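With one protein chain withheld, the remaining protein chains of the complex are depicted in position.
Up next, chain A:
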Amino acid sequence: MSEGGITEDGIPAFARGTRLQHDRVRDQWIVQAPERAFIADVIAAEILQRVDGVASLRGIIDGLAAAFEAPREVIARDVMTMVRDLTGRQVLVWKG
């Protein structure tokens, strides 16, 4: 799926060779990827912990909106921005 074609029906998964990992020495979440590791801030870590290759983006957004009692459209906008960025960086791939 192209970067621009991401919809809430899509199911995100970590590309092979990438993963979310807790860095216990620095007590932070990081995304591990080929030749780079970048810090996942608190929001990114909440989103990425729900990426399991099964849940749709819609389900992930619903879950976050419920957990944080926040307006769904605000959550959806943040999630969409982040998953587009990570798709462009070859971290996330899509099914469905």
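By definition in this document, a residue touches a chain if its C-beta (ideal position, glycine included) is under 8 Å from a C-beta of that chain, and two chains touch if they have at least 3 such contacts; residues count from 1.
Rule of thumb we're sticking to: contacts and distances are computed from a predicted model.
Between the listed names "1,2-phenylacetyl-CoA epoxidase subunit A", "PqqA peptide cyclase", "Cobalt ABC transporter permease" or "Energy-coupling factor transport system ATP-binding protein", the UniProt record for the complex's undisplayed chain reads "PqqA peptide cyclase". Summary of contacts with the chain left out: across A:I30, A:I43 or A:A65, the touching residue is A:I30.
Residue-level contact of chain A with the missing chain is found at 3, 15-18, 21, 23, 25-26, 30, 32, 34-35, 37, 87-90.
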